[in-house]
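Up next, chain A:
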Amino acid sequence: MKLFGKLVNFEFMRFLPIYITLLVIVFLIEAASVIFYAFMVKSEITESIVKHGLSKEQFLQDNGYASMVNILSSFIFSLPVVIAAVTIFIYILFIWYRDWLGKNTFIYRLLMLPVKRIQLFFSKGATILMLVFGLVAFQVAILPVLQVILKLVIPVDYRLDLTTQGMIRSLYYLRFLLPENFIDFIINYGFGIAFVILLFTMILIERSYRFRGVFMAVFYGIGALILVFSPYILQVIMKDYFFDNELLWMQFAIAIILSIISVFLSNHLLNKKIRV
Partner candidate 1 sequence: MAIHFDKREAVYIQVIRYFKEQIAIGELKSGQEIPSRRELAQQLKINPNTVQRAYKEMEEEGLIYTDGNKPSIVTEEKKRIKEIRESLITEAIDQFVDRITSLQIPKEQVFELVQSKLNEPGREGEEKHD
Partner candidate 2 sequence: MIKLTGVEKKYGRKSILNGITFEADKGQITCLIGINGAGKTTILQAIMGLTPYQKGEITIDGEKLSPAVMEKVTYIPDAMTLLPKMRIKDAFQFMSDFYQNWNGKRAKEILEFFKLQEDERISQLSKGNTAKVNLLMGLAMDADYILMDEPFSGIDIFSREQIADVFSSHLVEDRGVIITTHEISDIEHLIDKAVLLADGVVRKEFMTEQVREEESKSVIDVMREVYKG
């Protein structure tokens, strides 16, 4: 268990430089879009009131209050989230392949560590999970900071300030990643974790059987997806017999069973089939 912690720490530290860069980029894009929005609103206010002599009430009636809600739901705010999601997705693949690729094959060292090899699997998985949680926490932490920018530019009379809770609710992705309902939280992350386990297993199939493995992995992946979505096929056959949340629970159960099978398969591959 102590070694497992060290493994996770080691994996995390390896990604840290890119991770910090990613966080900085996320912050810069979000800050830039807030600044852009703030000055745009400010110039609108100036134009309406100073040039056209509109009253404050008239302006607010036409334009509404300046608020984080408007930015959080804008397209520009999807960009950093998409960048972060793509980076994490690539790293789910790269976290394995980086150990084989390049001049120095570090996978030798990892496989020869005095730990059960499935711990490598779990440590890489835990690292991905930490990266995701870290990003979510970072996003939540910078929301008030971003609002401060808005506060500095727009006078209080034209502003509608939000609580952090309110901002989280306004950002679609965060509503998904930080659901208020605990069950939703479990389901969302459960599917996420199952997805990562499936990808890891596909990678290990490819790393074990190489060229043949590519086809086997694709087959395994498609098979898994078909199984996860099979309740919907059932639903069509049964002519809408189930409620929607029954379907979801069926999917969830299938995802869990597939994850367990995948972990056992990965354990077998790491112990018996893997090649450096």
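Inclusion criterion for the candidates: all candidates are chains of the complex that A comes from, given by their letters.
Observations on the structure shown:
One rule holds in what follows: a contact is a pair of C-beta atoms (placed from the backbone, for glycine too) under 8 Å apart; a residue touches a chain by one contact, two chains touch by 3 or more; residues count from 1.
Everything numeric in this text was worked out from a predicted model, so none of it was measured.
Here chain A touches just one chain among 1 or 2 in this complex, the one numbered 2.
Those residues of chain A that touch candidate 2 in the shared complex are 3, 6, 10, 14, 102-109, 111-116, 208, 271-276.
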